[in-house]
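Incomplete set of chains, arranged as in the complex.
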């Protein structure tokens, strides 16, 4: 966990309102685990007042990548940062995805911008990254990784080729049917994958309804699933108790106890 | 010149006048990864209650123009866990340690004070009187001089630890409440706590906070806090800790010129964990530039003509 002033190396509009920013942040890259996030000060002024959390999309040596969608004031500010400018970051923060046992088949489910943390995860799972956590190596032999990418329309499907380049199997679902399965990615999972073969693990990130559906499917098929949750954050480091979600044992902090949770840690009806 | 930043709030000695405000700094652990806690004038803990408290349902935070609404609802693990798991960590540091306490009944405050009285290394108790008083039907303790007087006086009787009373701004006359606390024997006052506010998502037509209303903090409330410090400074003879929207040394200096003997930093910690260090350094720099050797000479130095 560091507070660093990171230089912007590039900040590109990929498609529609999606951007990728690359920052020089050696310390954060050194420690980063898939599923962790950085808490970013997007402006020097008071609008917005608070930092904004973003998943770590990738690290390459000293360079940190964030994949983000412009949805409001803070992300709009972020999208205006230019090469050479500096950003104040806290990170890496939170608990990432976990995978201790050996496994053969893993499904990654991304809804929209939820793809952001899953690329870094796939990379580690497929051992494309030498830096595997010392405490918890994600994987030792090559597993089969199926990545489901879902979005509203074709243009919103991000990173498909990147996942293929890693050696993952990529499947697409769009709500308008302009690419792949026509419908929600969670329905795709429910209808065409789970009934036929049970994965060892499911990792998911995306909008709440999608995650709820995955929680439901996980109960039905007795899957061990992990999801990355969102909640509006204050401190981002566990001190303010502002970002809680409800678990059977009381409140959990998204920023410190998460953002990645096992589905059974969460009281889904309270989200 | 190296200005002297030391300041005494009654019997409470601070090495510099910058403290962490209650509830925004947890019990120090999280922030110790980012700053050296030994550099702080003091740490005021998140409110501790007698029993564990679950807090309010999420969402608990909402942003407003230059402000933050929170409805944490005093979530904390309760006194026992605090003493066992949180306090030992805080006791390691060379900084004043202030434990903020609250209850729904007078008895809860008294039990807390009694138990903490026996603990080493606590420099002061901060009495959070912004809690609804169950006995008087949910009325906030801090809004009635009579209740404040009685509460502070009784706590005073059960402990010798210096008491800081933290005032709520949601009152007609904060100086009147301050005077009640003074008469009851508080050592210092903290002001202000948050202002009650609300925000609504017009698309869903739902309140932005699960608890409907919450407390407003951040730069938006600073002018109100400064006014209340000034108003209280003119009416009581106690040292004041100024709180509310301090983001920079300049903001802190406004409070000090208005009459605060120290300042506490809340929301700004979220935005920059180094705020407190920067504020301390900025105050020192201001003293240096203005050739003022003693921090305490600056307190309440307002030019009125």
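As written, the chains take the letters A and B, and residue 1 is the first residue of each chain.
The working rule: contacts are C-beta pairs under 8 Å (C-beta built on N, C-alpha and C of every residue); 3 or more make two chains touch, one makes a residue touch a chain.
Keep in mind the model is a prediction, meaning the values are calculated, not measured.
A.B. asks: Counting across the entire structure file, list how many copies of each shown chain there are.
C.D. replies: Although only one copy per kind is displayed, the whole complex is A x2, B x2.
Everything that follows uses one rule, which is that only the chains that are shown with their structure count from here on.
A.B. asks: So what's the Cα centroid distance for chain A and chain B, whole Å?
C.D. replies: 37
A.B. asks: For chain A, which residues count as touching chain B in their complex?
C.D. replies: Chain A reaches chain B through residues 1-3, 41, 46-51, 88, 90, 231-246, 250-251, 256, 270.
A.B. asks: Which positions of chain B touch chain A when the two form their complex?
C.D. replies: Per the touch definition, chain B meets chain A at residues 23-26, 29-31, 33-34, 46, 54-55, 57-63, 65-68, 70, 72, 75, 218-219, 247, 267, 269-274.
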